[in-house]
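With one protein chain withheld, the remaining protein chains of the complex are depicted in position.
Naming follows writing order (A, B, C, D and E), and every chain is counted from residue 1.
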Amino acid sequence: MPLITVNLIENVFSSEQKAEIIEKLTDTMVAIEGENMRQVTWVKIEEVPEGQWGIGGTPLTAAMVHQIQKG
Amino acid sequence: MPLITVNLIENVFSSEQKAEIIEKLTDTMVAIEGENMRQVTWVKIEEVPEGQWGIGGTPLTAAMVHQIQKG
Amino acid sequence: MPLITVNLIENVFSSEQKAEIIEKLTDTMVAIEGENMRQVTWVKIEEVPEGQWGIGGTPLTAAMVHQIQKG
Amino acid sequence: MPLITVNLIENVFSSEQKAEIIEKLTDTMVAIEGENMRQVTWVKIEEVPEGQWGIGGTPLTAAMVHQIQKG
Amino acid sequence: MPLITVNLIENVFSSEQKAEIIEKLTDTMVAIEGENMRQVTWVKIEEVPEGQWGIGGTPLTAAMVHQIQKG
Partner (left out) sequence: MPLITVNLIENVFSSEQKAEIIEKLTDTMVAIEGENMRQVTWVKIEEVPEGQWGIGGTPLTAAMVHQIQKG
């Protein structure tokens, strides 16, 4: 405790970005709860394939998410 | 909010059926909560490989599920 | 299998609406997978307290969600 | 997408800390994925009662966690 | 890792049974993965209120589950 689970769509984030997500979310949590909690602070990233995550009933692809990122 | 997560076993449903699950579960939820909630209604489908879902201790394959579907 | 989990914020939906969500999401899923799957189709509703669900970093209250519903 | 779920034990964090967790985890994620993703970045906090989270088979209380925090 | 999450309906299990579930599921897992993994083996119990878990579209109460237990 604590456990942080990050749900994503495949192919949106690179391996490097996912390592950064684990590192930085851990640091953010530890800054709030205290450094002594670091070794009991877990972060896991779970991804679903493109087309298996819908917003408003529309399945999303990585390209659609990248479009949102560009604005 | 709301978030709907659908857990399935791989190879039971086709891609078309999974798109239908996202669309129709969203429509069902929106009919209850109101159309204005559509864009904050998420549906994600998470699948585990065959053999990683047990009922009563027996791991299921897609073929076993298809047998149940046939009755 | 299948398992449908619906994540909500407390105090947005009445008990009657939550029973309706369970009934209608089950019916929608069974219409796709077949009536023989009904008894292995589970729906559970998990709620978090108001203030423990954030969109864009802003924690939501039930009143805020009801505002979205009104449009 | 993305969805961040934070699992905690009740009575370890104050309401203010939980609002801070939502705000700061969102900011950390947005710094990686881009500001345009803010409104589709969700963070929810789920808590289990004291005694319903075990490490190594030992159920934890909030006091035990506070002890870890002190080091 | 590993993390074991047990989803239940409220009022079916006593506090003593829930402590037993944490202890015995941990022991079972450790017997497979090795004693050195004990301190990184987590078990958490999440419960939903009666009426918020449906099988086949029918919301369950604790009394209904106790009926199943009796057979």
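Keep in mind that, in the parts below, a residue touches a chain if its C-beta (ideal position, glycine included) is under 8 Å from a C-beta of that chain, and two chains touch if they have at least 3 such contacts.
Note that this is a predicted model, so its numbers are computed, not measured.
Chemist: Applying the definition given at the start, please give the residues of chain A touching the unseen chain.
Modeler: 15, 18-19, 22-23, 26-27, 30, 38-39, 41-47
Chemist: By the contact criterion defined above, which parts of chain E meet the unshown chain? Give residue numbers in ascending order.
Modeler: 1-9, 12-13, 17, 20-21, 24-25, 27-29, 31-34, 36-37, 40, 53, 55, 60, 65, 68-71
Chemist: For chain B, which positions touch the chain that isn't shown here?
Modeler: Residues of chain B in contact with the hidden chain: 7, 46, 48, 51-57, 59.
Methods note: only the chains that are shown with their structure count from here on.
Chemist: Roughly how far is chain C from chain E, centre to centre by C-alpha average, rounded to an integer in Å?
Modeler: 22
Chemist: Taking each chain's centre as its mean C-alpha position, how far apart are chain B and chain C in Å?
Modeler: Using C-alpha averages as centres, the distance is 14 Å.
Chemist: Among the residues of chain C, pick out those that touch two or more other chains and give their numbers.
Modeler: Residues 7, 27, 46, 53, 55.
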